[in-house]
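The other protein chains are all here in position, but one chain of the complex has been omitted.
== subunit A ==
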Amino acid sequence: MSHSHLLHTSFVPTAPPSLRRRIGGGSHLPRKPHLIQSKIREIFMPALSSTMTEGKIVSWVKSEGDKLAKGESVVVVESDKADMDVESFYDGYLAAIIVDEGLSAAVGSTIALLAETEEEIALAQSKKSSSPASPSAAGSNDAPVVLEEMPSPVPASAPVVASVSSNAGAVGSAVHPASEGGKRVVASPYAKKLAKDLGVDLKGIVGSGPNGRVVAKDVEAALAAVNVGGGAATTAAEVAKPSGVELGSVVPFTTMQSAVSRNMVESLAVPTFRVGYTFTTDALDALYKKIKSKGVTMTALLAKATALALVQHPVVNSSCRDGKSFTYNSHINVAVAVAIDGGLITPVLQDADKIDIYSLSRKWKELVDKARAKQLQPQEYNLGTFTLSNLGMFGVDRFDAILPPGTGAIMAVGASEPTLVGTKDGRIGLKTQMQVNVTADHRVIYGADLAAFLQTLAKIIEDPKDLTL
């Protein structure tokens, strides 16, 4: 803590050893004498989105008896799409946990009790035993994780802040004491290098190295989690049944999977049709090779190209909200589907037509990492106006995507592969080609619209010099 001021922050490292040690032995922290007025506050399940009716406790960051500081994370709650850290608005002690990890609770229901002083812990616990929920759990979770608490008399919909640090139970131990609760990333040289090369944002990663430092294997684990089929680094709550599926069992959807299911059914109400096109990508590949070292990813290049084509075809960027009208979107926000452990999410590259390719690539990395850590904010996955779905990296040469409700079109991108083609002058040659297939809402977007859009996109991809402007 003495070093926190050296780091020029008022932030006190979250779980210093001294605090953790107290669990058993109680006392000795000088308490402010003027805090005499005693209070036991209830911690409610917060509403993390407008559609959320209940939330699942991913993990308790704090254990019963732990001291909490205002602004510290207390619990990680899973909502429809993201895991959020919920932080405390009060100083005090986590007196009793009412809803254990892995269980769900309705928004607004009490999930824990917060005592203002140590003496009141016992009182709070007796109060808890009178309430229905189950006991136990907590004490065991002394993994020194970050987090904050969210005490509060604040009603459920109160401003809950998703914290910077990642979800709890992950691999490692404590957050690095020098990381200022996640504001500063402490990562080893190789971890940094690897993160840069692999396009992983170090910010969401919980370190497993000495003092909670992020080391190479944490970065690799993070990447594995981003990639489809990637294993491991999920939240504590979900570790139970990660990739190994128990045959013969019925496993209920997670909140995210439920949300996907709802959306898929809803999509059936939209009359869609499909148009395919084949691009020659030699020039794009060459460009990619050239600027890859600057951190540019193929996803960002495709998003950029798509956005530039959409500028010329606003109708393809429109949607039909009420069955009676076109909604022409003022922004071109390209959503890109990302498989994450246990589901699928579509982080959005906002204003992809206006942002330069390098910033766009950086933004993408940040989004992917957040998605992996289930920390995307609603505006980061909700505002898409056009969606890209790319399975090319798995060798898929063509497929067909379902249109996400609320948008006008989605483009399915296949692998870029060397192909023998005949040219107009009667020769045959080898070219790298990529097939795309656009699914669109025919109420607003017609075949000719898509055809024109694809022609424009083909021009951009086959002569990609504008992408780097």
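Please note the rule applied: a contact is a pair of C-beta atoms (placed from the backbone, for glycine too) under 8 Å apart; a residue touches a chain by one contact, two chains touch by 3 or more; residues count from 1.
What we mean here is this: contacts and distances are computed from a predicted model.
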From the list "Glycine cleavage system H protein", "Auxin-responsive protein", "ER membrane protein complex subunit 1" or "Dihydrolipoyl dehydrogenase", give the UniProt name belonging to the chain omitted from this structure.
"Dihydrolipoyl dehydrogenase"
Which of these touches the unseen chain: A:Lys70, A:Lys193, A:Arg321 or A:Lys354?
A:Lys193
Chain not shown: contacting residue from A:Asn211, A:Ser261 or A:Gln379:
A:Asn211
Where does subunit A touch the missing chain, residue by residue?
3, 6-8, 17, 176-178, 186, 188-193, 209-211, 213, 215-216
